[in-house]
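With one protein chain withheld, the remaining protein chains of the complex are depicted in position.
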Amino acid sequence: MTDIRSKLTGVFAPAVTPFFNERLVLKDLRYNLKKLNQTELTGYLSLGSNGEYKSLTDKEQLKVLEIFAEEKENKIVMVGCGCESTHQTIEKCNLAGKFGFDFVSVLTPSYFAKQMDGDILKGYFQKVADTSPLPVLIYNAPGFAGGVQIPPKTIERLSHHPNIVGIKDSSPSGPAGLLSLLDPNEEFHVMAGSINFFYPALHLGAVGGIVSLANALPQACHELYHLFKNNRFDKANTLHRRLSKLNAAISGTYGVAGVKAAMDITGYRGGEPRHPLRPLNKEDINMIRDKILTEHFSIA
Amino acid sequence: MTDIRSKLTGVFAPAVTPFFNERLVLKDLRYNLKKLNQTELTGYLSLGSNGEYKSLTDKEQLKVLEIFAEEKENKIVMVGCGCESTHQTIEKCNLAGKFGFDFVSVLTPSYFAKQMDGDILKGYFQKVADTSPLPVLIYNAPGFAGGVQIPPKTIERLSHHPNIVGIKDSSPSGPAGLLSLLDPNEEFHVMAGSINFFYPALHLGAVGGIVSLANALPQACHELYHLFKNNRFDKANTLHRRLSKLNAAISGTYGVAGVKAAMDITGYRGGEPRHPLRPLNKEDINMIRDKILTEHFSIA
Amino acid sequence: MTDIRSKLTGVFAPAVTPFFNERLVLKDLRYNLKKLNQTELTGYLSLGSNGEYKSLTDKEQLKVLEIFAEEKENKIVMVGCGCESTHQTIEKCNLAGKFGFDFVSVLTPSYFAKQMDGDILKGYFQKVADTSPLPVLIYNAPGFAGGVQIPPKTIERLSHHPNIVGIKDSSPSGPAGLLSLLDPNEEFHVMAGSINFFYPALHLGAVGGIVSLANALPQACHELYHLFKNNRFDKANTLHRRLSKLNAAISGTYGVAGVKAAMDITGYRGGEPRHPLRPLNKEDINMIRDKILTEHFSIA
Partner (left out) sequence: MTDIRSKLTGVFAPAVTPFFNERLVLKDLRYNLKKLNQTELTGYLSLGSNGEYKSLTDKEQLKVLEIFAEEKENKIVMVGCGCESTHQTIEKCNLAGKFGFDFVSVLTPSYFAKQMDGDILKGYFQKVADTSPLPVLIYNAPGFAGGVQIPPKTIERLSHHPNIVGIKDSSPSGPAGLLSLLDPNEEFHVMAGSINFFYPALHLGAVGGIVSLANALPQACHELYHLFKNNRFDKANTLHRRLSKLNAAISGTYGVAGVKAAMDITGYRGGEPRHPLRPLNKEDINMIRDKILTEHFSIA
């Protein structure tokens, strides 16, 4: 588990999937990873929400994973594997395992949202974790899961499963409530799913964050983590404010299309989102560029 | 269009997909279709919500469609094709077209629910309808789509698209509001997505219904339609009450697992739902059996 | 009870409270009632949602009731009495009783929305009904009550209380579900709380409606009821569509401020809503005037 703690620490980028005219642009994904490899990010989430994984066919998902396998170097890789049925999710976990990645991130099913109570969700995560060749991170993201929330008591119970090593919390209120409920000695690691509550969550025991802004501003996101670890709280709080304001203007306003636009501005290759999502217009792109400059971050 | 109106009328069963131990049981699907073919149902929705289509792999979806192609006889078949990206949805529509089915039913994307405003949804349905080889039915079901609702004005605009022939409305309030907004002379057909509001919707101009209860009690559901068409409103209202009460105890309480249990009781083969959904326990099955008997419907 | 049934039938206007510069304009309320008395409306709801009762001080509520007492003539009067505590609600019911009005309409408490489960709500309505000198209509309006919904089973149980004579349902889905659950022989009367589902609800057994549009177009609303009672369903459906479209443009878009503007257009005196609500601007008023003309209703 020491190994797991050392891997699940710091900042991860939930890598985007670049498109052009509705088609995957794998060379741009490769470009991004090569460039992000130069930063101090701990690693990547492949096929996460910002990777638009639900908008990809199975074949396309495979191609994306191949790029990660080829380019990951010494970075840690988590793979988003959550599907609607346990059967499908296990299939994806097995695939991630064959590639030799590090973790799977498993979102709650939500099509039958009304049925997804604590009991059903407990059964789901247990069955997935019993079988998954890779350690499991629960992914709690009601905004992407039809409002489905994993009840805190269910999370507490799941935290004792030997193959469930943590949770990425992207619920609107962040992981603060969860962190106060969990026993701090437990071998269960909490990752913040948004830069908005990444810094306060660190004060409460979170070990890191998986934050969309790390696609465009990886070093600034890492720096926030670094300041916290060195008890430089005043500087950290100032950086937290700058990054949160920026995040509100990017992901908070435009979702993944905004993240991609910000990447194009800071020297990465975000590309287009896949339809029905749409790329930002020039005015919105300029607005993001201005915000990045206002908050004193550099652009490409 | 006369042809379309004659096809989009009366009652459709959104066929379930039987499982046993997490595996598809295609022979039970075949059995159900052969038996439902004997009834006065107009047709089927294949790969709909009650078909647990989001819980099936692509290969499994293909197998299900093959059974429908083999067994459909003279019934009308709609195919659920809604995915998260326009790209995937069109791929499914093309597949349904190759089989020579009659309509596609297209659910709203919802993973990026916050982004799914009227404009994005309009673009989505237009692009799908521009390309689909089969006429498109919009499927409005916020309960299965993270709360995403298609704004009435968007529906109104989409109703003029030559390849969009109607809507299946399963929103909590049913199609009443929609029916009062749409021009009654329009070649756009409204189907009720629940037995709860099927009968009142008929009074407002709906042409039929796609109702889960038709899997277990096809003739009773058809009879309600028949009574309405013959202006026997008192009898119709009484039957409407009986079916609605029953539906509240089956689908309203247990979702697709309840529909499957009811089918087992009335002589069809519902089988198990796929995990994380669970089959009903004996007590719940008996409760459903009692309700069916209380409302004077026959069991197998 | 025969008496109650005869009183709870047809169309009621939930009378608005006219303001000017934040002050009550009682003479305009008087004017409206005198004019509405000439119509075939069954009666009024005083101090309802459209009466902005929660925006009035206790003294102002008293003044409003005095006007109703003086002007009601042979019309039936219900009084909105729902407060946050049982204690306050009973105080208001007693006040309504002293005036000799006909019914009280009691909205669910909702400040502590999270606590308002079926059990608490049952206790609330029972205690109010045990004490109220006037027969009680339950008022189910989650849109005005922080999303609080009375569970159908709770309504079913309350329907047997001798002093609870019915329900006004303004939930988004209307009373259709409720009407299919209740025993049709029960001495419990269902009123539709919106013109949108008034007509279909009549087909399912509703006895009447309390609809905001009746403030501006009382005869047209009554006519819809009249057509239904005379089995002229085609004409009724057409009128239902016209009124529903209009309602979407008035109350559905602007709430009570829209209802007041519509009244000013059709010859009543709506006046201003109370701040923080705002009167409509000229452009919006003209839009409503156009809609009224488009749907062929007459204006003053």
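Read from first to last, the chains carry the letters A, B and C; within each, the first residue is number 1.
Note that in this section a residue touches a chain if its C-beta (ideal position, glycine included) is under 8 Å from a C-beta of that chain, and two chains touch if they have at least 3 such contacts.
The model shown is predicted, which means the values in this text are computed figures rather than measured ones.
Among the displayed chains, contact with the absent chain in the complete complex occurs for A, C. Residue-wise, the contact with the chain that is not shown comes from A:S173, picked out of A:S173, A:N230, A:N281 or A:T294. Of the listed residues A:L62, A:L181 or A:L293, the one in contact with the hidden chain in the full complex is A:L181. Annotation: of C:G97, C:P133 or C:G146, C:G146 touches the absent chain (contact as defined above).
Only one of C:Y44, C:F68, C:Y124 or C:Y139 touches the chain withheld from this view, namely C:Y124. Take chain C: the residues that touch the chain left off the picture are 22, 49, 52, 54-58, 83-88, 91, 109-116, 120-121, 123-124, 127, 143-147, 255-257, 274-278.
For chain A, the list of residues touching the undisplayed chain reads 152, 172-174, 176-177, 179-181, 184, 196-197, 199-201, 203-205, 233, 237, 240-241, 244-245, 248.
Here is the rule we go by: only the chains that are shown with their structure count from here on.
If you average the CA atoms of chain A and of chain B, the two centres end up 35 Å from each other.
Multi-chain contact residues of chain A (touching two or more other chains) are absent.
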